[in-house]
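For this view, one protein chain was removed and the others were kept in their places.
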Amino acid sequence: MSNGIKIVTIGGGSSYTPELVEGFIKRYDELPVRELWLVDIEAGKEKLEIVGNLAKRMVAKAGVPMEIHLTLDRREALKDADFVTTQFRVGLLEARMKDERIPLKYGVIGQETNGPGGLFKALRTIPVILDVVKDMEELCPNAWLVNFTNPTGILTEAILRYTNFRKVVGLCNVPIHIHMNIAKGLGVEPERVHIDFMGLNHMVYGTKVLLDGEDVTSRVISEFARPTESMTMQNIKAMDWNPDFIEALGAIPCPYHRYYYQSKVMLEEELEAAKKDGTRAEVVKKLEDDLFELYKDPNLNIKPPQLEKRGGAYYSDAACRLITSLYNNKCDIQPVNTMNNGAIASIPDDCAVEVSAVITKDGPKPLTMGDLPVAARGLVQQIKSFERVAAEAGVTGDYKTALLAMCINPLVGSDNLAKQILDEMLEAHKEHLPQFFKNETVTAN
Amino acid sequence: MSNGIKIVTIGGGSSYTPELVEGFIKRYDELPVRELWLVDIEAGKEKLEIVGNLAKRMVAKAGVPMEIHLTLDRREALKDADFVTTQFRVGLLEARMKDERIPLKYGVIGQETNGPGGLFKALRTIPVILDVVKDMEELCPNAWLVNFTNPTGILTEAILRYTNFRKVVGLCNVPIHIHMNIAKGLGVEPERVHIDFMGLNHMVYGTKVLLDGEDVTSRVISEFARPTESMTMQNIKAMDWNPDFIEALGAIPCPYHRYYYQSKVMLEEELEAAKKDGTRAEVVKKLEDDLFELYKDPNLNIKPPQLEKRGGAYYSDAACRLITSLYNNKCDIQPVNTMNNGAIASIPDDCAVEVSAVITKDGPKPLTMGDLPVAARGLVQQIKSFERVAAEAGVTGDYKTALLAMCINPLVGSDNLAKQILDEMLEAHKEHLPQFFKNETVTAN
Amino acid sequence: MSNGIKIVTIGGGSSYTPELVEGFIKRYDELPVRELWLVDIEAGKEKLEIVGNLAKRMVAKAGVPMEIHLTLDRREALKDADFVTTQFRVGLLEARMKDERIPLKYGVIGQETNGPGGLFKALRTIPVILDVVKDMEELCPNAWLVNFTNPTGILTEAILRYTNFRKVVGLCNVPIHIHMNIAKGLGVEPERVHIDFMGLNHMVYGTKVLLDGEDVTSRVISEFARPTESMTMQNIKAMDWNPDFIEALGAIPCPYHRYYYQSKVMLEEELEAAKKDGTRAEVVKKLEDDLFELYKDPNLNIKPPQLEKRGGAYYSDAACRLITSLYNNKCDIQPVNTMNNGAIASIPDDCAVEVSAVITKDGPKPLTMGDLPVAARGLVQQIKSFERVAAEAGVTGDYKTALLAMCINPLVGSDNLAKQILDEMLEAHKEHLPQFFKNETVTAN
Partner (left out) sequence: MSNGIKIVTIGGGSSYTPELVEGFIKRYDELPVRELWLVDIEAGKEKLEIVGNLAKRMVAKAGVPMEIHLTLDRREALKDADFVTTQFRVGLLEARMKDERIPLKYGVIGQETNGPGGLFKALRTIPVILDVVKDMEELCPNAWLVNFTNPTGILTEAILRYTNFRKVVGLCNVPIHIHMNIAKGLGVEPERVHIDFMGLNHMVYGTKVLLDGEDVTSRVISEFARPTESMTMQNIKAMDWNPDFIEALGAIPCPYHRYYYQSKVMLEEELEAAKKDGTRAEVVKKLEDDLFELYKDPNLNIKPPQLEKRGGAYYSDAACRLITSLYNNKCDIQPVNTMNNGAIASIPDDCAVEVSAVITKDGPKPLTMGDLPVAARGLVQQIKSFERVAAEAGVTGDYKTALLAMCINPLVGSDNLAKQILDEMLEAHKEHLPQFFKNETVTAN
């Protein structure tokens, strides 16, 4: 790293990229990025160029000596990288639309990272992320992989369980979102707040809140547990928690918990939204189209404020903060997806969890958290079972294992229905599931 | 026990009693029961007398010197007992009807031992079973409590976690039922079959089947996993499992697993049945009325064959076999509900589980089972979380804890709905939930 | 096994063989051994023939149709075997003498299975037992390996940790010895006594004693814990335990525990004995020579009573009882060396332990034991650490790992001394440690 840092972003054509570029610009003093390589695939070439040119204008405007490289050649980009971040979407938003629409047809929640949709996003993404890992082991073995691609929990599990690669951190903006909102609720700067995060990705709980080191957990639970707009995320409808429930739970759930603790309402909402405004992917598609229109403007040289609506709030903060701490051996505490290693008592040591960890140059070191409240434990363990079976299915491409994952997912809860959904989704996503169709005869058309 | 064995049966007026009496008669040589005390409460007095008189005629006909005592005074009966069995139902079948009907109104499965119904059966029964335990500690501290009362898993958990009493075994006829059906399917005598049972009550899996000591698990899974009539129980509709699912699972689920792996179908079935023939409690009520008519016949001096339809198949076998082994230090292997103690790796050591155990005079010693298949683990852990919170609610009578139990039960899955169901059921079962209403002002009417 | 059972005994020329043959003859009805193959190596050919001919005479006299085969070709013998037992001694008693004499020179206990001697017996034996396992996997994959060769705990650990072979049971006559002596002390038939055994080989504790199923542990501890002749073994000097210590410990140690709880006295005794009567191996050598003289007598056709002095009391009972239960799926409880699998809480699941287990045709299923008393736990864990490092050294032949094993053995307790002893013993046992000398240049003589 003698000449500054080389960062590679897989899925560089994403509409999120200006977030990331802004983050690197802001932190240039402590994180001197010399080269930022934005990598995408053929199908994303146009977007890569639009967003890449915006990035170049942003860097020029900021006056920092950061080179922006655009490429479709991932292996060229990875050579000697220091950090690799991922934000790609196998099958693009079209695939997500199927993940949302198909389950709904069967009366089952269709969502990006939960239920059948989450399973298929994992099945599509695992072969790609394992490929990235293989390339990294060869081309930049000392680099850290900061995986922002969903479902980051399952992907981290797959990497930790099925490869020997250990320099991976799974990242999500849910915990930072909760952190920011709690700070806002307490009326203080976020720096004064510490939250013990423990659980899994999109299934994380805040089990303790400290303000200047003093325990304010029950205050936060009673005041903020009934979340209004401020406590939800762009892509999950704001919805009150039953206050007695949250108090008895004794921990702060994340917005995605609603899929489990409010399944019926969530399903109804989804069905209604799908009829009215379209599914989330469809809404996002429109937002993205608008964003790329904006990005094209040759006079635009900053991150446009409209990006906020897209749902990636604090994405840049989360990613840049993590990379900065890894680079500078900062030893501050951040919530990440990493190997449990004893942090959460009721999860096996070798599983991926989302947990508060000290971030060192040597990687994240989770804090010992003790255990989740008894009431929260079971759901987390159930989802971890699902994640492990899903990861195995993604790696092996075994049909029955994929069916098993679908059957034990609590949002499905029906073996025969699971099979129907599985079959339709396998067919729909066929082109992105090579591991499931590897032995199929390919005939000329 | 110098003069033979004294057995006390709490809920002695149950229609099941002739099963038990027949079992004791059959086994008199190795289990010389001198006194059988049938205990019931005022409201069950008439049934106690009917069934008690039948018991006396059965004993007389069999010519064994077993005294049958009928009493409403539990403490008198317990004095110096050797074994205490329980088969009582707090609130009788009327309460069970409410457990079934109320959740259905909210679109939630209403069932005796699962979902809201199971929770309320636990809440009603825990105070009574803890009272029995207290009496036993005083009046017959060396006796074993063989608890057949449902939900036996939660009751065993409550006793192990909230008392110092350890001479309790929770018993259920589900495993013996599976055992008998698998033997039938294999076309062999049950004695030649061994099954590794592990999990929780009504959530138990057969993870290994041995025939004469040889592993035939996969054969059994592929042939019998798709159960027909022979693989289900009287009170759960026969229903095929998806064969790919069962094969991928690699273990034999119990009939009650259908509430989780086939939730939607089960709910539909229940709704339809409730409209047509009535809920299971309502059906049972009629069966019981008929049975008691039969029992009254002064010429009847054997167990009437009609009792089989009632659903307690092998109840007598399970209970008498257990007592015989405890009494004779037989060291044979039986599935019971007892403390885990390391038997199942992913369940904490101090939890109640249902597991194959060696039955000694010193109590059941579970065999080390290793762990459940990854795919089964999560659901079992989730139900164990629920059971622990339910047990706590039953012991403390704390409203919020009860709400928490309802919210985290996977058959409910909705916090606000949980509250509505909880409130209606608390009101409906008020007279049997003293722990929840202890501070309420009682006003004269 | 259609035509009866084929048993192969590796080290068939051992003086113990008549014990085994007698055991098979006595149990012929339930364990119909058709062929017994006694296997030995070239150096043991003469003894093999002497003992083999005695075996033939014993069988003839008993009138059972059991064929005795003598061979130096292990692979021929193993073909289609049903059970393989081992009782070999790499390097014969001469090697044991070195194991005893060399450490003593450095003021360290020299003993067959403990301290430096135990380490070297493991290092010499591991390559051979792994070879046997490899042959079995090829030639008789369904056979059980009943390993009586010392140190059976470390060998079982090595097989479980470094091979995929699982049909191994490590066996020792220490627990049966304790069992018999306790029964004698209680004045009852051994069948009426059950003892919970838990720990490691030669480091096993009796933590609970039941007489007809009733707990008599504290009675046994207070009466018998201060052992006289009856509570020790042929090869360990009888010696009182401090009664307050044993009572506070709350468990019955085995004779070998004296090496740890009475180290100093044991060392002094050894030093004295070495001067006076010779070390144990030297004493045994004379006994064996006498035994073989006896065995040669063509008129001898029963096990000679003099064999008892040799130290293998109950060896035949232990081995034959185990094989009979494995063969007949007896499901009785026997103490064996097998994978822990949750039986003893403070030992990792994947380690070999010595523990009471139900013996089925499918192998031993340990009972859940809970945990050792806190005071006993630490020593057992320390020896387990030693055993694991010793097993690794035996498999890899790595010098530093062997040094590490020697250094952490509590009977050595000195790093530089450990190195001296290690170096001298490596040299002394060179011909039996191919794994440590594999890269050494072999020069023509």
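Letters A, B and C name the chains as they come in the text, with residue numbers starting at 1 for each one.
We adopt the following convention: a residue touches a chain if its C-beta (ideal position, glycine included) is under 8 Å from a C-beta of that chain, and two chains touch if they have at least 3 such contacts.
Since this is a predicted model, take the numbers as computed values, not measurements.
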item: Displayed chains contacting the withheld chain; value: A, C
item: Residue, one of C:Y28, C:F165 or C:Y261, that touches the chain absent here; value: C:Y261
item: Residue among C:I68, C:A319 or C:L379 touching the omitted chain; value: C:L379
item: Contacting the left-out chain in the complete assembly, out of C:K276, C:K400 or C:K438; value: C:K400
item: Residue among A:H69, A:R101 or A:H194 touching the omitted chain; value: A:H194
item: Missing-chain contacts mapped onto chain C; value: 107, 241-242, 244-245, 247-249, 260-265, 346, 348, 374-379, 381-386, 388-389, 399-401, 403-405, 407-408, 410, 413-419
item: Missing-chain contacts mapped onto chain A; value: 194, 208, 210, 212-215, 329, 331-333, 340-345, 349, 358, 360-362, 365-370
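As a convention for this text, only the chains that are shown with their structure count from here on.
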item: Most central chain, Cα average position; value: B
item: Averaged-CA centre spacing for the pair chain C and chain B, given as whole angstrom; value: 46
item: Separation of chain A from chain C, taking each centre as the mean of its C-alpha atoms, in whole Å; value: 55
item: Contacts with two or more other chains, residues of chain C listed in rising order; value: none
